[in-house]
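Below: one structure in structure tokens.
Only one protein chain is missing from this complex, and each of the others stays in its spot.
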Amino acid sequence: MDNFQEFISEMDDKIGKIIEKPRRLFFDAENENILEVAEHLFKKMGCRLSTATAQETYKGIEVLYHFSEDKTGSYYCPRIVMKDKSNPKMNSISSVVKGAEWIEREMMEMLGITFDGHPHPEPLLTGNHPKEIKTPWRFNTNVQLRGSNNG
Amino acid sequence: MDKNVIPVGPYHPLLEEAEYFTLKVDGETVVDVDLEIGWMHRGHEFISEGKTFTQSIFLVERICGICSTSHPLAFVHAVEDVDNIEIPLRARYVRTLIGELERIHSHLLWLGLAGHFIGYDTLWMWAWKYREPVLQMFEIISGNRNHYGIMRVGGVAKDVNPEKVKPLHDVLDDIEKKINMIAKAAKDDPVLKSRLKGVGILSKQEAVDYCAVGPTARASGVHIDVRKDEPKDAYDLVEFTEIVTENGDVFDKTVVRLLEIFESIKICRQCLNKLSVSNGSIINKVKEISEGEGIGRYEAPRGEVFHYVRTDGTNRPVRHKVRAPSYVNIPTFKASCKGIPIADALITLAAVDPCYCCTERSLKLVDKNDNSFTLDLLELSREKTEKIRRSI
Partner (left out) sequence: MSWYNKRLAKSIWVFHISASPCNNCDIEILDLLTPKYDLERFGIKLVGSIRHADVLLVSGVINQKVAPKLKYLYSQAPKPVFVVGVGTCPASGCCFNDSYNITANREEVIPIDLYIPGCPPKPEAMIEGVAKLVEVLNG
């Protein structure tokens, strides 16, 4: 059985809107609280960071972390929405979770997010790219689809 | 001008002037590892936003050729998770059967490559020869040796008919005998033991810090297996053991994979027995997927494969996130490669079983003044095995 009720009552003041499904908990968190939430999940509850998803929506740039609690087979997913689309910034959790380094680098280069406190903010997949691709997942990106690019 | 990189075998890409792994060495010891990737980046997540759910299954299979069941399974789990869709009993057994057969063939593939890197070419030829019957079994069930196209949202597309069950049992019995022979020969060989024990150790705390998954983590004492943590399909209906060892070196990783092959054969037999006595439909046709988010995962041969799908009520996903297990396992090199001699670098890097298409195995060596130089790592690795053999 999952421990969602216990988690919600412990972190009540640090989390926002909640969507609860069997074994899945999606909740909103603010940028100021994300390090505390990550520390509670990783160190106190012993969860493992699986990965993180980033997306541009009409509300802003959204980053969704996925923490897995292996004992119960459930997932805790804090969601941070950055409303400033021209310069999205948030705190990096790689000081708490070493395994977050690579995925934050990928989100930086694909969407242009700045993670404050990240030790190696170089591009992971499109570094040294001959066509200088920038932020391909944004709505206003400079990449063109295959038909119009020249080989 | 930077000198070039060393090929890891005649079959690996020798792309000159391209640095992938950079090993910093001090004398004969490796001090640090860095790597650059991106040569396989094809933009799957970008493409799948324009495809329907069924089209995405074919797209997602082609992320990796060896794990070509794990990705579609995790993806259909994610889509089914959005609406908590139930699948029929027969489909659960077929999915588990295919997944476990894939585990057998992937571990045999790794065994062959590990043998090649340390100079045991016979092991390479044996392991790949006994892999062929498994690929034939796939052809009997689905029509293709790889890239089966058999998973669907709500079930599977092809059935295992009663006339296919007996030949499959025969092939499983045959494989078990042969792998028993290989396992005995490998475990009793003193050269292999002294070559692999104590090499490339990843401690339990480091495995937890880097969030490692799969046999890489299980060899270091971390109990993590999606088949036990969140059993889906038929994993809660069959019996098997989770294999965990304590030392975290390359020998332990080999033992974990070998023993997992035997567990997989056990699971396959149980699935075939249940399939020959049950009947029913193999798919629960789904008319629409409502708006929401879903997470699906599966225990691939290398670790946990993770898919996240966000839907908006239409037949295409709004966002599809894929995370392969090698993505979290490869950064553990930084911990397991510190302080090892160069001759062991190759087998340590291979022990994590990086999915080929996530890592291109060319390496660059730099000394402490950042000057690069070249060495043939495959030769070094084989020479070390020879030295050990002569001294025993």
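For reference, chains read A and B in written order, and residue numbers begin at 1 within each chain.
The rule is short, and it goes like this: a residue touches a chain if its C-beta (ideal position, glycine included) is under 8 Å from a C-beta of that chain, and two chains touch if they have at least 3 such contacts.
In this text the structure is predicted, and so the values were computed from the model without any measurement.
S.K.: Looking at the full complex, which residue from B:Arg145, B:Lys193, B:Lys228 or B:Arg316 touches the chain that isn't shown here?
M.R.: Touches the omitted chain: B:Arg145.
S.K.: Looking at the full complex, which residue from B:Lys129, B:Lys197, B:His223 or B:Lys387 touches the chain that isn't shown here?
M.R.: B:Lys129
S.K.: Among B:Arg62, B:Lys158, B:Lys334 or B:Arg389, which one touches the chain that has been omitted from the display?
M.R.: With B:Arg62, B:Lys158, B:Lys334 or B:Arg389 as choices, the missing chain is touched by B:Arg62.
S.K.: Extract the touching residues of chain A with respect to the undisplayed chain.
M.R.: That gives, for chain A, the contact residues 126, 128-131, 133, 136, 143-151.
S.K.: For chain B, which residues reach the chain that was dropped from this view?
M.R.: Residues 7, 9-11, 13-18, 38-43, 46-47, 50, 58-59, 62-66, 68, 109, 125, 128-129, 132, 145-147, 355-357, 360 of chain B touch the chain that is not shown.
FYI, only the chains that are shown with their structure count from here on.
S.K.: I'd like to verify one number: the distance from the centre of chain A to the centre of chain B, where each centre is the average of its C-alpha atoms, in whole angstrom.
M.R.: 25
S.K.: Once bound in the complex, which stretches of chain B touch chain A?
M.R.: For chain B paired with chain A, touching residues are 36-38, 41, 43, 45-46, 81, 84, 208-211, 213, 223-224, 229-231, 293, 295, 297, 304, 306, 308, 310, 318-319, 321, 323, 327-328, 331.
S.K.: For the complex, give me every residue of chain A touching chain B.
M.R.: Residue positions touching the partner: 19, 21-24, 26, 48-51, 53, 55, 64, 66, 68, 70-73, 75, 77, 97-99, 101-103, 124-129, 136-137.
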